[in-house]
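Quick one: the structure is below, and I'll ask about it shortly.
Missing here is one protein chain; the remaining ones are kept as they sit in the complex.
Chain naming follows the written order as A and B, and within any one chain the residues start at number 1.
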Amino acid sequence: MFKSFKTHMSVICSRPGFMLTFMGLLAWAFYILVCNVMKYKGTDISNMINPVELMILGEGGKFHWYFVQFYPFLAVIPAAFSIMTDSITGELPNIIYRSGTARYYISKQLAVFAATFICFAVPFIIEMAANFIVFPKEAMGNLYGCDLYSSNYESIFQYPFIYFYANNRVVFQLIYIGITSSLAGLLAVFASSVSVFLKRFRAIVFIPVYLILAVAGRIGNVFDDMEIRVKFQYGNYITSCSTGFNQGNYIYLLAAAAILLALSIGFTVSKIKRDCI
Amino acid sequence: MLIAAGWAIMGNLFTRAGLTDMTTSIVISAYGYIEKIDRTTLTAIFVNLLPYMVFSIIYGLYIYKEYCNVGVYVFSRMTNRKSWCMRKIGELYLFSFVYTVIIIVVSLVTLVFTNKIQYSDGTIRLAFFYIVNTSLFICASALLVNALAIMFGSQTAVIISMAIQIICTGLLIFSAPEWDEVLMTYVMSRRAEILLKINPIGNLVLNWHSDCSEPVNQVINCFGINYPLWSSTVYMLALLIIMTAVINTAVKHRDIIISNPEEG
Partner (left out) sequence: MKNTITVDGISKKIRNRTILDNISLTMESGNIYGFVGHNGSGKTMLFRAISGLMSVDSGSIRYNDLEIRKDVPVIPSLGMTLENAGMYSDFTGFKNLKILAGIKGNIDDEQIRAAIKRVGLDPDDKRTFRKYSLGMKQRLALAQAFMESPDVLMLDEPTNALDAEGIEQIRNIILEEKQRGAIVLIASHNKEDIGLLTDYVYSISDGQVSPERKDKTDE
């Protein structure tokens, strides 16, 4: 199983989709870093905004909105087409007769998750390291001069995972990197498991993930109007330093992830039971 | 088409359920209604584009699929690719038109059964402009996906096309600083108006338009922006003509070297 997994990882990581997404995210992170350096050059440390809020995942980050909108597509591009590529190119029988159907699909799905996770996590970790080197980690600029009852001060305490924000910014950022990368990996696995039933066009692989996230977002817009606690918009879960979003909501993300995982396993198992014709 | 119908029903269930005394023109204008521009409403705009994006992905393969597997047999028999392509574009527009009509009709029909809804003057005119503008837009975006797929493959085509739509939606944020004043004074600056008018996504939003017909103008013209609905129709038609030229070029010049471009 491990050899199969290693082989699939090497194939996925050498594909243009993976390389372009990885390099694209890295380039995006460095562009934002350069913009922030230019903007905050010479700023007094006591006025400096916390660098966590300036990164791609931060609500105040430059182009954060674009990242959230691109996210359903970015999650799919690195690895989710892998099974369909094997099928369309005709490589599938060559691999399956060496490893067996079950081993192929299981190791492939694990590789899809791992590759997507790495594709998101590594650029974000590099971004975090660069930002914490360039900017002071302990900056609290937006609290400077605030009294105890100011709204700025109050809003900070509404951040999810406030304990880590207050005590360890690295862990705080790593939590969001972990959530974003894991969710991307799970979405890629879901798209990949739907693709086992597709025969012809790669473009269709985008639709399941996009539909699920956008429909959830649509439902979420309505629930916001009704002031219902459950947040359906995925953007809330991958945005750090977001006020008005309770840490307890992440339990709903776990539930949604469990459902997606169950569906993915179901689709994959049903394909394993079929013949390779 | 099922997605169109499902989207219309879902919109009614989640947003218009429980609302009474609606008019038909308000229902139609809701499909293109945005109050002001900030990050939340930009996300709402993008979410509202969902059925159209799905249409462009699925029908973005309508002409491209002829290049997959059977391309050699099809094009070796085809003496005039241009007329074939124009015929396909016509069929694609027909699907876009029907798709948009389904959204409106299903929405109105389901509301007739669930809510109190009254027919209002201007409904037909408003529906006409919404359907024509939207169908021209989704046909143009499907043609773009087809053209890019013929050149680069379906995966790359969808990525580029979606990226363009996301960027166009995001660019609306450049007129955002104006909106607080607009909401107070109902006067928009020239700069903001131009930014909205040149953006294809901006041209889909009904309540950033005006109309010579008073019943329609009353429903849609919330901000005193002087931008007639027919101007957007002309804009979308121009977009479609450009995409037609692009795909004709792609079809004419694409060599049939490999059997299945999907193989990568």
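We take it that contacts are C-beta pairs under 8 Å (C-beta built on N, C-alpha and C of every residue); 3 or more make two chains touch, one makes a residue touch a chain.
Here the structure is a predicted model, which is why all the values come from computation and not from measurement.
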- Residue among A:T43, A:N94 or A:S270 that touches the chain left out of view: A:N94
- Contact with the hidden chain, among A:S4, A:N36, A:N50 or A:Q69, goes to A:S4
- Query: From the list A:N36, A:Q69, A:T85 or A:S195, which touches the chain that is not on show?
  - Reply: A:T85
- Item | subunit A residues touching the omitted chain (full complex) | 3-4, 6-7, 10-11, 16, 85, 89-91, 93-103, 275-277
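The rule we apply is simple: only the chains that are shown with their structure count from here on.
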- Query: subunit A to subunit B: how many Å between their CA centres?
  - Reply: 28
- Note on the structure: In their shared complex, subunit A is touched by residues of subunit B numbered 10-11, 14-15, 39, 42-44, 46-47, 50, 53-54, 57-58, 60-61, 65, 68, 145, 149, 153-155, 157-159, 162-163, 166-167, 169-170, 173, 260, 262-264
- Note on the structure: Counting only contacts in the complex, subunit A reaches subunit B at residues 17, 65-66, 68-70, 73, 77, 81, 85, 88-89, 200-207, 210-211, 214-215, 217-219, 221-222, 233, 235
